[in-house]
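Note that this complex is displayed minus one protein chain, with the remaining chains in position.
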Amino acid sequence: MARYLIVRLGQALVIVVLVTIITFVILHLLPGGAARATLGKEATLEQLAAFDHEMGYDRPWIQQYVMYVQRLLHGDLGYSFQLNQSVTEAIGQRLPKTMVLSLLSTLLAIVVAIPLGVIQATRRNRWPDYTITSLSLLAYATPIFFLGLMMIILFSQVWPILPPEAPQGFTLGEVLADPAGLVLPTVTLAVVTVAVYSRYVRSSMVDNLNENYVRTARSKGLSEGRVVVLHTLRNGLFPVITLLGMYLPALFSGALVVESLFNFPGMGQLFWQAALKRDFPILLGVTLIISVATVFGALLADVLYAAVDPRVRLRRSAS
Amino acid sequence: MSAPIDTAPHDGAPGDSGESRPLLRLRHLSTDIALRRGTVHALDDVNLEVRPGETLGIVGESGSGKTMTALSVMGLLPSGGSVVGGEILFEGRDLRSLPPDEVRRIRGVRMGMVFQDPLTSLNPTMRIGTQVAEPLRVHEGVGKAEARARAIEMLRRVGMPRPDKIVDDYPHQLSGGMRQRVAIAMALICSPRLLIADEPTTALDVTTQRQILELIDDLREEFGMAVILVTHDLGVIAGRADRVAVMYAGRVVETAPTAQLFASPRHRYTEALMESLPESVTQETGARGRLYSIPGLPPDLSRPLNGCRFAPRCRFAAPECHTTEVPLSAGEHRYACLHPVTATTTATTVRAVPVSPPAEEPEAAPEPILSVRGLVKDYGATTGGLLRRASGQVSAVAGVSFEVRPGETFGLVGESGCGKSTVGRLVVGLEKPTDGQIVLDGTDIATLSHRERRRTHRQVQLMFQDSYAAMNPRMRVDAILAEPLEIQQVGDPSARRARITALLDQVGLSRRVLERYPHEFSGGQLQRLGLARALALRPRLIVGDEPVSALDVSIQAQVLNLMRDLQRELGLAYVFISHDLSVVDYMADRIGVMYLGKLVEVGPAHDVVRAARHPYTQALIDAVPSAAPGRAAPRENITIRGELPSALNPPTGCRFRTRCPIAEQICETEPPLAGDLHQVACHFPLRPEPGTTAAPTG
Partner (left out) sequence: MTTPAETTGNSEGTPAQPDETPVRGLWRQGVEVFCENRLALVGLAMFVVLAAVCFLGPLFYHTDQVHTDLAAVHLSPGTDGHPLGTDGVGYDQLGRLMLGGQTSIIVGLAAGILATVVGTVWGAIAGFAGGWVDAAMMRLVDAMMSIPSLFLFMLLAAIVTPSVSMLIVIIGAFAWLGPARLVRGEALSLRSREYIQAMRSMGGTGGRAVRRHIIPNAIGTVIVNATFQVADAILYVAYLSFLGLGVPPPAANWGGMLSDGLADTFSGHWWLLYPPGIAIILIVLAFNFIGDGLRDAFEVRLRRR
């Protein structure tokens, strides 16, 4: 287990290093070069040269990369002249809110998707299965912003019980103080997630229900409920833990759209506005941070899976 | 270790209540299974009885309905399956008319079931103690601590070492045999009246199989329960059951007390089945007669069937057999046959077609086609992950030497993990040896260039156990058969085409199969295709890796006969790898016995099987259940206990010494493979080599 942890952590670090290389390369592909992209159109040539020198952009590229990583390690993601704020600070303000939104909708999705998937698996190829499958496909095919919009029309216009806009608080506390405003963004983001998760739970459950050990459990005269919940569900849900990690990139992409639609003051919205204004320090900083969050989220899920599933836990410790 | 059961069905079974009320009675049981392509009538009018305390053996080939009968009784039919008619009377009550909760209770408390595959039959994420104790907790409301204590006790009774530790383990930490013991413990925890064992030992090695079968026997007496033993293996039935039911195509065709059934089968199917057994030829005559093989395939049960279902494949079928429904006769020995076997019409005459001895052996022994010297194969065992680190060497093959002469069959037997398949793969060049020589037709293939080595593939071909897996599912049969010719650039397309048709004729398949795909064939047909492909390059040696192990007895006989016919015709040599001693005995001229990477005994087939010199060989022979209940007279049995040691860290010296009943200090040094014709690697061979100048047996 300890060995597995170390190996898996090493893999994650390799990936993070590769991500920094990717962002570093993109930084240098920026139109007009890194300095121009950072300082904007009005900057004079002297300013550009000074900036290049300060950042070390006039040195060999290996040195540039080392300096870039050094700055990252010191928490320096650059400075946004458009926001007049350091990128780290801007992200620091937004990140917790995005995490809350993602976490809430993931929790909601899990709570909904597991029973749905179980119902589908236990009533395979009958109408509950077909209905849920169709709805999942529909949810998957609908652009998130269109879905969110219809939610807004439905719950703020036709039947006005919820605000159409996310809470606009500056701090996390202020955002959480307005739970009604969080409902629509959370639900919108959760719908697609439910579609993906329930499909996965279904197939994992179907696989497990076809296993011989389920027949053995039935041969012991156990009730169907006990067979499904105590024997199959546990085994069926273990792999879902890893899905939580694998799904993170898609979840964050979804959050980007949802935050933009509901004007939710998170990382996604920050990124969106930066994209419209071509504020590259913010764009690169957010990309880097969100990727690192993805890598370590996936790491966490894998480790969790290895820790709870005795098949993995014991095999790993044995070797 | 005692095996009094070998002799005859015993009358004094505990709980014996005479002829009174059967414990389980199936009356006119019919079961359907709905599939996409139609409804399969898996069981049709099955009638059976199990008396308290007796063992009923149900025997049949795949698709005969033997497992469906067991599952119908347990109410565990697969999805789409349902009992559509008849009664399942258990202790006098029809399970079909009882409320589901009641049936569930009966299933949990009064019955127990053990399944075929111990590796998948236990919940992988639940502790063993929890699984074993679960029925107690659910059905008897026993508290946690007590349930655990009783689980430990039960594990002890099924012969688990250190049950108080194993109770907290997970299934994957145990070997297959140990898991099957756990499954038995679980089935018996509530002291059921009936234990159903569905092929309980099919997935296990013979020596383990013997241990498990003996355990079931002992426990039956101890618990005074009845046992239904479902199996495809007549030998397993013969040694263990009081009575036998033979099933064919969804029906019971014959039931009788075991001794009576084996002594004088009445149904023509039972008779044919017994004649298909390789041991039926080798044991009786010792000569190499021809096996009887039942022609054709079992009927498709999704179609309406008339008359005796065996009639289309029966040698004695008369016109009325095809049209008349045949009920089971009355009495203790019941059979459903219009023209049953009688003393005067036994089919032995049909079988005893004299066969010319396998290829006239020249006076001087010819140069061997294959000569293996000191073959070694180690695999580096690594732990997965990025930081790969060798954690040892798995010694799969450790110094194996043997020779195969043209036209000869060399049999390689051993239990799983003994390295016999690796030897086969090394010989055909699928893997490279760590050390040692493989001399093919006088040339050491290690010395050949890459290109030359590819050409040597013409000489040696491999035949797989699962020909379906060994054929590209997207290629038609013509492409599959042409592939070896294309690879070796033999002939032009039209010549290849001619060769392919000739091959099909040789293996007895029609030319119409050329346009079909592998998934359209049955198992026996696929083995024929596999053989045809192996023959395409006109090799002189074919390595068959368990070529008939996946087949039913009657189909197996077809393939074995075909292999021997072609050997005689083409002068082929075979390396025949199998775990099944009786098949190897039938096929091979000489046999090599492998244990944990080493050859422990090599000699003429007849001598090795009937006068084994190595204790392991003897144990292996004793463990093989024979389909002749009377013949297996009590003899000095060598049984081995315990588990196969890991090849990662094999015992020093004689690798068998850790399980050998006669091992002594000196066995810690390695014994050489000594002897002239009948060689053995043992410090204390069971027998001296008979007559040192013996000629090859023929």
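Observations on the model:
Letters A and B mark the chains as written, and numbering starts fresh at 1 in each.
Everything that follows uses one rule, which is that a residue touches a chain if its C-beta (ideal position, glycine included) is under 8 Å from a C-beta of that chain, and two chains touch if they have at least 3 such contacts.
These numbers were taken from a predicted model, which means no experiment stands behind them.
Contact with the chain not shown here comes from a single listed residue; of B:223, B:269, B:316 or B:521, that residue is B:521.
Only one of the listed residues, B:548, B:566 or B:620, touches the absent chain: B:566.
When you scan A:79, A:197 or A:252 for touch with the missing chain, the hit is A:252. Residues 11, 14-15, 18-19, 22, 26, 29-31, 137-138, 140-146, 149, 152-153, 157, 248-250, 252-253, 256-257, 260-261, 271-272, 275-276, 278, 280, 283-284, 286-287, 290-291, 294-295, 298 are the ones on subunit A that touch the missing chain. Considering the complete assembly, subunit B touches the hidden chain via residues 37, 293, 295-297, 386, 428-430, 453-458, 461-462, 464, 466, 468-475, 483-484, 487-488, 502, 505-506, 508-513, 515-517, 519-522, 524-525, 528, 533, 537, 555, 557-559, 561-562, 565-566, 569.
One rule holds in what follows: only the chains that are shown with their structure count from here on.
The geometric centre of subunit A is 52 Å away from that of subunit B, both derived from CA atoms.
Within the complex formed with subunit A, the subunit B residues making contact are 74, 76, 79, 104-109, 112-113, 115, 117, 120-126, 134-135, 138-139, 170, 172-173, 183, 186-187, 383-387, 391. Every residue of subunit A that touches subunit B in the complex is listed here, in rising order: 3-4, 6-7, 10-11, 124, 211-213, 215-223, 226, 231, 234-235, 238, 309-311, 314-315, 319.
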